[in-house]
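The complex appears here minus one protein chain, its other protein chains still in place.
Up next, subunit A:
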Amino acid sequence: MRGATHAKWAAGAVAVAVAAAGCGGGSGGGDGSGVVRSSWGDPQNPLEPANTNEVQGGKVLDMIFRGLKRYDPKTGEAKDMLAESIESKDSRNFTVKIKDGWTFGNGEAVTAKSFVDAWNYGAHLRNNQKNAYFFAYIEGYDKVHPEKGDATAETLSGLKVVDGRTFTVRLTQKFSTWPETLGYPAFAPLPKAFFDDRAGWLAKPVGNGPYAVRSYRKGSTMELRKWDGYKGEDKARNGGVDLNVYTDNNTAYTDLMAGNLDLVDDVPAAQLKNVRSDLGDRYINTPAGIIQTLAFPFYDRAWTKPGAEKVRRGLAMAIDREQITETIFRKTRTPAKDWTSPVLGEDGGYSDSVCGDACRYDPEQARKLVREGGGIPGGTLKISYNADTGSHKEWVDAVCNSINRALGNDRSCTGNPIGTFADFRSRASRQKLDGAWRAGWQMDYPLIQNFLEPNYFTDAPSNDGKYSDERFDKLVNEANAETDTVKAVGKFQDAEKILAEDMPAIPLWYQNGSAGYSDRVSDVALNQFSVPVYEQIKVD
């Protein structure tokens, strides 16, 4: 997922202007009482559940849909929402029973068929759904979504409707924690109205969540209002939410200061300096399930030869994470200590000791290890990043400075900007990058499996560096087959220890979600996906 963008010049100018004008807080406007006015960005894809893979569209889905499970905004635990029970004896065949009495905003009942149809739609190649891979564990996925050529089946053979409220799922392999993945919006049910008139539905989406869409002007505003027919416990505590699209998060911040906006869920980098004095405790900075790493090309011989792991380990020790997160990110990122995220919690598999010394700044040891490993291949480490969004240049330069200083050589590391994000991603995914590159991972669901398997399993979809290790793969497979959750997590952690030895990617830092809000609203929080928990917000 991609964060919002900052224009550096504008940000700098705002900082200057704010300093000059001595920015003061505005008083909250009283119009439209009970409605939260929140900043928004234009969703990148059509607002279908299985097609939304970024935060802006995710915000809307989180308000208008409820799935079988929902992640507790505080603990991240997957709790039953529409699911009455999800049972399995063998971790492979699941029987899902849904609660009675739930309906969509248009009056249609939410049935087993609503789920099965939605999942079949999401998985089918024809529908171009970007989250189709979520259904890859369900049997028959290779028929409806083959790697090459056209689909040979219309529906997933692993899904069967038993009766109005029950359906069964058969997976391609054992996957004990599979039910816990079902809190992701891609698994939301869809009403019949969607299949009858997709264009009409997209113009004004109808779901089964605590809010209903009242009006939607694509690219500029969406008005959501509390839906009185909502069946869940987590009813909205405000009258509604108005989402307004901002091209530049600096403008949104200015609007917050002027009292025209209640919630900005992306505080611009240039404002982080003054955000405490501007907002006081109305600024929140909480961990999100995002980790940033430096990935290495294992398709390049120079990085797989014996000793290269020492070089990578040395480089990991040459990065002063504390200083960079403090000066550049102003503590909106936390130095990483493993390959997952603190939002998982200790029970979920997070550990602050897996990476150990390798993630601690130690220039002497770094120099020694790099020398022992035969030096940086080619003499210089190139770190590729996209220059168009996310102000990556600052931190890449800082990381390189840190490495150069630690190794005592000004040519050890250099940044390699690539013009656009799309071009950067296209090169990374086609193994066209040499040297290291910035890699980011935003979790799909709060499971340790989701941090490890897609990134480091042999030929996994996001394993751009083509890292491969038999021991790691074996442990991941064993962990997935493990029916006991605690044991499964333990196996994943064992697998993570192999990463600590091999250092296929250097952990940099965990990204936080940040938000600021006006004095008109209270009880504002961000969930682990850095999406505001809108239904809990109270408007004074």
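The rule is short, and it goes like this: a residue touches a chain if its C-beta (ideal position, glycine included) is under 8 Å from a C-beta of that chain, and two chains touch if they have at least 3 such contacts; residues count from 1.
We take it that contacts and distances are computed from a predicted model.
Asker: Just go with whichever of "Aspartyl/glutamyl-tRNA(Asn/Gln) amidotransferase subunit C", "Modulator of DNA gyrase", "ABC transporter permease" or "TonB-dependent receptor" UniProt uses as the name of the absent chain.
Answerer: From the choices "Aspartyl/glutamyl-tRNA(Asn/Gln) amidotransferase subunit C", "Modulator of DNA gyrase", "ABC transporter permease" or "TonB-dependent receptor", the unshown chain carries the UniProt name "ABC transporter permease".
Asker: Which listed residue (A:Glu108, A:Asp234, A:Asp397 or A:Asp423) would be found touching the missing chain in the intact complex?
Answerer: Once the missing chain is taken into account, the touching residue is A:Asp423.
Asker: Touch as defined at the start, partner being the missing chain; which of A:Gly219, A:Pro306, A:Gly379 or A:Gly408 qualifies?
Answerer: Only one of A:Gly219, A:Pro306, A:Gly379 or A:Gly408 touches the chain omitted from view, namely A:Gly219.
Asker: Sort through A:Leu156, A:Ala439, A:Leu475 or A:Val539 and give me the one touching the missing partner chain.
Answerer: Spelled out, the listed residue whose C-beta touches the missing chain is A:Ala439.
Asker: List the residues of subunit A that touch the chain left out of this view.
Answerer: Touching the missing chain: residues 1-2, 5, 7, 9-10, 13-14, 17-18, 20-21, 23-24, 26, 42-46, 53-54, 125-126, 128-130, 132-133, 145-148, 202, 217-221, 244-248, 251-252, 254-255, 257-258, 260, 388-389, 419-423, 425-429, 439-442, 454, 461-462, 464.
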